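The complex is shown incomplete by one protein chain, all other protein chains being positioned as in the whole.
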Amino acid sequence: MILPKFTYKKVKSVAEAVAAYNSHKGKAKYLAGGTDLVPLMKLRLSAPAAVIDLKDIAELKAVSRKNDGWLAVGANVTLFALKNDPVVKEYFPALYESLDATSCETLQMRGTIGGNILQDTRCLLYNQSLEWRKARGFCYKMGGKVCNVVPNAKACFSNYCSDNAPSLITLSAQLRFVGPKGERTAGLEDIFSGDGRRPLTVEPGEILTEILIPLKKTKGAYEKLRVRDSIDYPLAGVAVSAKGGTVRACVCGIGLKPRVYDLSDMNEATVKEAADRMYGDAKPVSNTVLSAMYRKKMAGVLFKKAVKRVLQEG
Amino acid sequence: MKTIGVTIQVNNEENVLQVKPYETLLETLRERLNLTGAKEACSMGSCGACTVVVNGTPVRSCLVLTAEVDGADITTVEGLQKDGKLHPLQEAFMEKGAVQCGFCTSGMIMTAKALLDRNKKPTKKEIVKTISSNICRCTGYKKIVEAVEDAGRKKG
Partner (left out) sequence: MKDDFNIVGKRVARSDSLAKVTGEAWYTADIKLPNMLVGKVLRSPYPHAKIVRIDLARALKVPGVKAAISGFDAYGIKWGVFRYTQDHAMLPTDKVRYIGEDVAAVAAVDEETALEALSYIKVDYEPLPAVFDPLESMKEGAPQIHDQYKNNINIHINIDVGEVDKAMGKAFLVREDTFKAAGEAYAMMEPYAVVASYANGYLDLWMPNAGPHVRAKALSNLLKKPVNRVRIRHINSGGAFGGRSEVAPGDLVASLLSIKAGRPVKLVLSREENATSSRQVHDIITTIKTGMKKDGTIVAKDFRVILNGGAYSSTGPIATSIPFYYFEQSYRLPNVRYNGYRVFTNKGIRGMYGCHGRAVLAGNEVQMDLIAKELGLDPVAVRLKNGLKSGEVTATKSKITSCGLKETILQTAEKTNFTKRWGKPKRYKGVGMGCVAILCGFPMGFRSGSSCYVKINDDGQATIVTGLVDNGQGNESMVIQVASEVLGIPMKDINLVCADTEVTNLDPGAYSQAAAFVGANAVRVACENARKRIVGIAAEKLRVKEADIGLKDGLAYSKRSPDKKMPISWVVRESFFRGDPVIGTGSYFPKIDLEREWVSRPWGQMAGTFSFGASVAEVSIDPETGKVSIPRFTAAHDCGRAINPMAVEGQMEGSIQQAGVAAITEGNLWDKGHLLNPNLLEYKVPLACDMPEMETIIVSSIDPEGPFGAKEGGINIRANASSAVACAVTNATGELFEELPLTPDKVLTMLERKKGVKG
């Protein structure tokens, strides 16, 4: 399967990347591991005029402890490298588990944490070749006027399938962006637009440079629903992290946005109440393998399983 | 469209090439260098049949642009033999019956080679985890795992 035509540029700094982006008048895409972008290009879901390779930018590959009590993870750190950094297993067990559960080992070595966060949303009827989609008809996410899954729907129901965003959200991670309009920081849980056509509120040309995590020891777990125990994206993913008196849970993989739940503790009543809420809030549609009703049920079930493991550790 | 000049070491041989910017490493290996051991089985990075080793790391060459790996040191299955002697993995795959139709074999071997290069004595669990990056339709994986264990013992 050949790729569409594009030009390629390898840059050595963030400034150079942004400049290259600007020179293509917005018709460029950034490339890190390529495990999300390249398949999308092969399917003609993305056809930029230019691809800008960020992998030579040294500052994006570092993991460092900052003085103000944060861990700064460069966006281009691979999932495999991050998983094997001892600080992750020690401080952020939910993140360790979600990194280990992401895809398969080979792709963990190629995929970056930044790319994993910034991945496009997915749907069985979206992630298909151009010929397939022409035969079926274009949907909202492709620039059409319908949803191909839910007749008469006025919205897109594609799923945001990052394994690591939910665990990072439970760790209250922040993102640092550098773009044509300057720098900014945003909470990871705040970058989701709720619009399947542009699921992330990332400005055109912005580069995710680092992920900042408060460097505090947590207990945590990540539960992933999938048919096979490797390669597959999450059909639902629930992360739980607890530190001090606070507990955060995050449900992902069902719909456009991860949903965050803050709990005061993990006793039977609060856990049940949160699980019921997760069940109620989950609105999956038939755009994955396995039934939508089942995935809805699993939101609460996976949460309870994660809590059980976190409590066992304690 | 302008081509891009790259220099890549492939199986210890230098190749100075002009490639398309949107050319994948798999295409370069198979079409330009006639190294057809790496296979195109899915094109989308879902199966691992195209796996080669780039700077020590196993990669799905169907998802990598050749332009990205300018200057890299690349090993394909064709480069495993040394002075006519088979790599322990190649021998083990043959002896343990780990090859049936053979289409997944080169990707499987390269993924395993990268594992043995970074982990001299992998446990069975580690081997299963690593090769769960690759799809095989014929073997049920048991003899593949046995072959990698065997090669690990011989190499180490």
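Side notes on the structure shown:
As written, the chains take the letters A and B, and residue 1 is the first residue of each chain.
Here is the rule we go by: contacts are C-beta pairs under 8 Å (C-beta built on N, C-alpha and C of every residue); 3 or more make two chains touch, one makes a residue touch a chain.
Not measured: the values here are computed from a predicted model.
Across B:Pro21, B:Gly37 or B:Pro58, the single residue that touches the chain missing here is B:Gly37. Taking the complete complex into account, A:Val301 is the one of A:Val63, A:Val87 or A:Val301 that touches the chain left out.
In the full complex, chain B makes contact with the omitted chain through residues 30, 34-44, 46-47, 49, 76-78, 80-81, 86, 89-90, 93-97, 99-106, 109, 128-129, 131-132, 134-145.
Contact residues of chain A toward the unshown chain are 1-2, 104, 124-125, 128-129, 131-132, 134-136, 148, 225, 227-233, 289-291, 293-294, 297-298, 301-302, 304-305.
Just so it is clear, only the chains that are shown with their structure count from here on.
Inter-chain centre distance (chain A to chain B, centres taken as mean C-alpha positions): 28 Å. Residue ranges on chain A touching chain B, taken from their complex, read 1-8, 10, 31, 34-35, 38-39, 42-43, 51, 53, 55, 104-107, 109-110, 229-231.
Of all residues in chain B, only 1-2, 4, 20-24, 27, 40, 43-46, 48, 51, 57-60, 62-65, 67-68, 70, 111, 129-130, 132-134 touch chain A in the complex they form.
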